[in-house]
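Sharing a structure, written as structure tokens. Questions coming.
With one protein chain removed, the remaining protein chains of the complex are shown where they sit.
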Amino acid sequence: MKTEMKKVYLDNMATTPVLPDVRRAMLPFLTESFGNPSCLHEWGDVPRDAMEAARRQVADLIGGNPEEIIFTGSGTESNNMAIKGLAMAQQKKGKHVVVSAIEHFSVLNSAKTLEKWGFEYTTVPVDKNGVVNPEDVRKAIRSDTILVSIMQANGEIGTIEPIKEIAKITKEKDILFHTDAVAATGNIPVNVKDLGVDALSLAANMFYGPKGVGALWLKKGTRIMPLLDGGIQEGGRRAGTENVAGIAGMGKAAELARVEMKVRMENLIKIRDYLIKELPLKVSHVIVTGHPQNRLPGHASFCVEFIEGESMLMLLNAKGVGVTSGSACTSRALQASHVLLALGLPHEIAQGSLLFGLGTDNTKEDIDYVLEVLPPIVERLRQMSPLYSKFLKQEKGE
Amino acid sequence: MKTEMKKVYLDNMATTPVLPDVRRAMLPFLTESFGNPSCLHEWGDVPRDAMEAARRQVADLIGGNPEEIIFTGSGTESNNMAIKGLAMAQQKKGKHVVVSAIEHFSVLNSAKTLEKWGFEYTTVPVDKNGVVNPEDVRKAIRSDTILVSIMQANGEIGTIEPIKEIAKITKEKDILFHTDAVAATGNIPVNVKDLGVDALSLAANMFYGPKGVGALWLKKGTRIMPLLDGGIQEGGRRAGTENVAGIAGMGKAAELARVEMKVRMENLIKIRDYLIKELPLKVSHVIVTGHPQNRLPGHASFCVEFIEGESMLMLLNAKGVGVTSGSACTSRALQASHVLLALGLPHEIAQGSLLFGLGTDNTKEDIDYVLEVLPPIVERLRQMSPLYSKFLKQEKGE
Amino acid sequence: MPIYSEKVMDHFTNPRNVGEIENADGIGEVGNPVCGDMMTFYIKVKNNRLEDVKYKTFGCGAAIAVSSMVSELAKGKTLEEAMKITPESVVNELDGLPTVKHHCSNLGAQALHAAIENYKEKQKAGGQKNG
Partner (left out) sequence: MPIYSEKVMDHFTNPRNVGEIENADGIGEVGNPVCGDMMTFYIKVKNNRLEDVKYKTFGCGAAIAVSSMVSELAKGKTLEEAMKITPESVVNELDGLPTVKHHCSNLGAQALHAAIENYKEKQKAGGQKNG
């Protein structure tokens, strides 16, 4: 069958493809311009210029200044650097940190590490759509709070958080505010000045740049302890020979994201809304997770009741569709997504998690294909699910 | 003039070019195989395989097991992870660390950070050739010492350290031993079992791989605290989406280094010895730094008296020659190389540092070119040096 | 390479013996949705042999493949032979499982054994009710 051969990548929240222009921007630094940007001879000149150009491109994407950009090796590194580095630099003022319950593990586990180092942290809850209430942040703030970290958008449920409102509170209380914008940057407009934050994490592979490059925007004058000690790259704040090719790619990807953002968003929102509307019509007992509207443009996430996510995604894979799940079985840690549980979903429902990360390549046809292949998969898995038979028996009043 | 146009890159200790085969190994991961290796659908399969193949290639280069390889973002990150992570994991046993005086800043400054965290560290001296005396390590070890870190080879003076002998002492005392083999790995035979170490850092851009990828080899069963908290990539020891393209490149570079090592070494040693023999014959008052024989194959380093390194390298650059210097002026920190000072050289001599990192591309002709263009440069700078006029006056007995 | 062997994929995409047995001689239920996998095994016993084995499984690809493999291995075996089916033997028959999925193989054997125990208890309690 022809449709059997179709390939539909719908996992752009895990990583995006690298755009051809981005790859082209990288190649010189894997060929003739291989030099180390720290070098004073001419082999250092082009790489150094490329780094500075990329710094400006990334700064422009988020409305910051180039000097405020610190290139890192991933969104995870940016988050670790922000949480640990800002807390350590502020520890004389206090040792308490506030995060939300749905932060990425790179934030949550950094907070846990701070705890080992003698800090304390408070976790702010979210509502059933995954939204943090700024007043909860206010309540969590203590006299010794030095840092608040709330993500701009969640990668698992797509919900966009009220960063601006939270920033008003942190400003009023004179506390540093970091936002993990790894899932958001490049996909929705992000402006550090508008948001009012002090630090912001981003990663290239979330907006069609290469994997292995991230950045931390750090407001001018904000003190931070480096995570990587050593040489004086990145103004002494992030030592180590720079991934010049990756950084050049990130710069190009940032520029493209800035220029094309409006068009990309319009297209994505159209097909995302179509998927969110249609899927629950084609499959019974499906819950949309995350905020129904105020979510990332390419993000559609569901819980399919009575069955488990990994088996769905494997069968979708057999049909050429690449998606992901927050089920315990898909996590190598074998725990259901803390994000889904924070929404108040019970474990058996969280296990049916399915997450579509739509990208610029996707079309309505791709969605139609999913809507065609998914229902029989669900049906088949339900037919073999003990939870589903129990449910049917209960319905019949047995 | 024809020779004016010649380009001779002699800064392979700063970074090496990326070999064409290495670049070719990377490209699929910037095109069709862009997927995230953590993903369970087919887009994750090829990247995951590539990571595992690279893990084996890197392990094979250093005689380790693939499971013992943790990929990082740089040699600096590997060193930070080793020093901080091993110390933190061992802190109940003691809080004292031993390093040498000529370690790279990524080791030294990590030790300084440990100091802020309540640890202490002792610095072991080196002799005038930059060699650590194992007995000095023994003397530095205290009852609360938990970690020794001595580099395998120094990047500035090329000296190779007696790691095997030091490992005997650490083993006897039951203390973890890390070696920074960033400058060594890929350039000389490195075998973790032979060496007897517990952890070893390496970086791809030191052996014709890409910048922005390193690895830490960690002996099976050795506990470490991650530097980057978050997801469970690299067995939970180094979180963050992996730089798959870079890792694939590192793997290929490791394989080529292993296969070609003997030939590369023979060629390099020939032209290196030629440079080390000839340069002091063409230029008076030149000191060879580092060990005269027991040094990295492509490494030749000197101090040219009475003049300063940066001005030499800029004039060499004008002749198309790329080299580096450990002078205060070339370091953005404006301090003379701690390595050269540790050899016992006075500041004014350390300022005349010149470092040649010969690579597989270099030929005897390249060295002849340097030997042709350098003497007039030195002469010219000496003519304008107040130190040289003082010296001449003293010689004349004024 | 996919994380699962071809054998696992085969059993996952074409699981054998799926279903329930009405008036089963023994039922074994293990797991819960917190850990991610649930299996219910149904057995029909005749002359001390597993005449039929069926199951329902909620869980990942490994859990489903393990259930299928266990049902195949068990069918036709005596109760004693069936009790000797170990997680390791299931993993081997499937040409291996990723380390993180080994617990699934435990569940499969456990569910089968639980069904057999259930049969034995029923036997003890009330004779061959559904014999």
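Order of writing sets the labels: A, B and C. Residues in every chain begin at 1.
By definition in this document, a residue touches a chain if its C-beta (ideal position, glycine included) is under 8 Å from a C-beta of that chain, and two chains touch if they have at least 3 such contacts.
All values derive from a computational prediction rather than experimental measurement.
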item	value
Displayed chains contacted by the hidden chain, counting the whole assembly	A, B
Touching the absent chain when the full complex is considered, from A:Arg48, A:Arg237 or A:Arg382	A:Arg48
Residue among B:Ile163, B:Ile307 or B:Val339 that touches the chain left out of view	B:Ile307
Residue in contact with the excluded chain [from B:Thr31, B:Thr363 or B:Gln383]	B:Gln383
Hidden partner chain, residues of chain A it touches	40, 42, 45, 48-49
In chain B, positions touching the absent partner	306-308, 310-311, 314-315, 318, 327-330, 332, 334, 336, 346-348, 351, 383-389
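One rule holds for everything that comes next: only the chains that are shown with their structure count from here on.
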item	value
Distance between the centres, which are taken as Cα means, of chain C and chain A, whole angstrom	39
Interchain centroid distance [CA atoms averaged], chain A/chain B, Å	35
Multi-chain contact sites of chain A, meaning residues that touch two or more partners	310, 314, 330, 332
In chain C, residues with contacts to at least two other chains	none
